[in-house]
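Submitted below is the structure of interest, expressed as structure tokens.
Only one protein chain is missing; all other protein chains are in place.
Going by the order they are written in, the chains are A and B; count residues from 1 in each one.
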Amino acid sequence: MTTIAELPAGFADKVLSAQTTFRSVMEAMARPGSVQRVITSVGTPPHLMRGAAAIALTLFDHDTPIWLDPLLAETTEVKKWIKFHSGAPVISDPSVASFALISEGRALPRLDGFAVGSTEYPDRSTTIVLQVDRLTQGPQYELSGPGIDGRAILQASIKPSDLFERLAINAALFPRGIDVVLVADDAIVAIPRTTRCVGYGG
Amino acid sequence: MYVAVKGGERAIENAHRLLAHERRGDKDVPEVTLPQISEQLALAVDRVMSEGSLYDRELAALAIKQARGDMIEAIFLVRAFRATLPRFGASEPVETGRMQVRRRISSTFKDIPGGQILGPTFDYTHRLLDPELEEGFVPEEPATAACSEGATPRVTDILGRDGLIEPSPKADADQPVGDLTREPLSFPADRDLRLQNLARGDEGFLLALGYSSQRGYGRNHPFAGEIRFGEVEVEFFAEDAGFAVPLGAIALTECQMVNQFKGSATEAPCFTRGYGLAFGQSERKTMSMALVDRALRARELGEEALAPAQDEEFVMSHSDNVQATGFVEHLKLPHYVDFQSELGLLRKLRREFAQAQTEVELREAAE
Partner (left out) sequence: MNTPAYNFAYLDEQTKRMIRRAILKAIAIPGYQVPFASREMPMPYGWGTGGVQVTAAILGRDDVLKVIDQGSDDTTNAISIRKFFEKTAGVETTTSTAEATVIQTRHRIPEATLHAGQVLVYQVPIPEPLRFLEPRETETRRMHALAEYGLMHVKLYEDIARFGHIATSYAYPVKVNGRYVMDPSPTPKFDNPKMDNCAALQLFGAGREKRIYAVPPYTSVVSLDFEDHPFSRYRFDAPCALCGSEDSYLDEIVTDDQGGRMFVCSDTDHCESRQAQGHRGTQSAAPHKEARHG
């Protein structure tokens, strides 16, 4: 059994690391499709990439219920790490999750199972943190929407391959919707609910 | 020749220095000390603790001194300090039924178990300014008697035993107590948040609203079932110890109003409640709070809510005097940019008005 002393560390400098990580996520959300870097060092439990671990330490706390995909949910070290470093409750009902941590594309469940917010409080929706293969090379996704000057090209290797088709529900749901942060090691790209994929090339 | 004004920073520094000088006043007059404030202006300290939402007599006294006696400024200082403190959790509910009572009265019965204990009160004093208090007054020792061994049960519990008053709602273990300092308020708000809002609320505002309800703006026929003041233990459940640990005692005032009875087709009529609680000896506050609490329950008791004291959004949005004074006093900040826009618009409208007048005159002259 892992003792607290054996758990992977969190941030070495909590205040500084949380701030720089947050700025990266904020920039990513403000400029969808742009690749931001999580520059701080962070301990990672099994199956979690550095970017995802840093985001968890930055944004999770006892006010944010967390939904984990089955692999993460069954890994006690991950749950312990989250509980110890953030105090965030891990829950099994995705419809009340503030955040969802998805270790890989095929573990992403139906998006309509998550919280999409209400028309009066569209902010009360799940933010999905989805780990992918690569965010700087791969097929091209042409994106448009707020935060993007005209068009943005994202070259990424993403699973599930139909992610943007699934995210099309955001157009019908707006202002409700799901916001996504893609993570590939220390690189992050955000796809807020306002972003549309208008083109795709191999 | 116009020179752009600079030196705002120095002006502010000089203002702070002048303020500190004024605050001290005549240096030949002895400085007021925190124990003096806490002991001899105790009710001011009680109010600052209650509305500052922080139980610490010394800090409240310091705030009053720093604020030069401006109570809302002192409350603001305490609130700002409170916001920096780490939060460990919620205490166990305090047992006011087990209060070490210093004052306890009920208007609903002539006599009650535990007795009517007047305690230290202004109630029956004659409001005649007393020059003897100017200096050197030594009060007589208070009368003493043997401590009564009997219990001092709450009057509302006595009424409750016979089902004459609605029961206090049972706490729901799954539903954590709301805290409006940690989550933004939304309406309609449940009673726990309403009571928290009122406990922190401005005494004057609540007094006026409570008064208005008595005068017919949402009348609910209040009786003071009980007002008690004294010390209670505060306990905190420590996870690692596995039991509730006593943290110390605080002085509280509790007011239970007994209000307009209510029944339905399926339930026998009974009295309804209004509740007030504050730090220290704060009767006006707790009584006003209880009146407004009952008024705000109009919705849940199926009453028409037409009066200001019954308007939940109105009462709760304007009860916080730190917020209120911030916004009222912010009018002192420069607004000249927006005023310039208004001036521009006004001048344009006046030009057009004058032009229209001229055209009318010309037309009339031509006829």
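Simple rule for what comes next: a contact is a pair of C-beta atoms (placed from the backbone, for glycine too) under 8 Å apart; a residue touches a chain by one contact, two chains touch by 3 or more.
Everything numeric in this text was worked out from a predicted model, so none of it was measured.
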Fill in the blank from the handout: Omitted chain touches shown chains A, B
Practice task
From the listed residues B:V177, B:L306 or B:L349, report the one that touches the chain absent from this view.
Solution key: B:L349
Problem - Given B:Q66, B:S91, B:S107 or B:Q323, the one touching the chain that is not displayed - result: B:Q323
Exercise for the section: For the chain that's not shown, point to the residue among A:P65, A:P94 or A:G177 touching it. Expected result: A:G177
Completion exercise
Listed in rising order, the chain B residues that touch the chain left out are 1-12, 14, 56, 58-59, 62, 76, 79-86, 180-188, 313, 317, 322-323, 325-330, 333-338, 340-345, 348-349, 352
Completion exercise
Hidden partner sits against chain A at residues 14-16, 18-20, 22-23, 25-26, 29-31, 58-59, 61, 63-64, 98, 118-123, 125, 127, 146-150, 174-175, 177, 179, 192-194
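Criterion: only the chains that are shown with their structure count from here on.
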Handout entry: Centre-of-Cα separation between chain B and chain A, whole angstrom
Key = 43
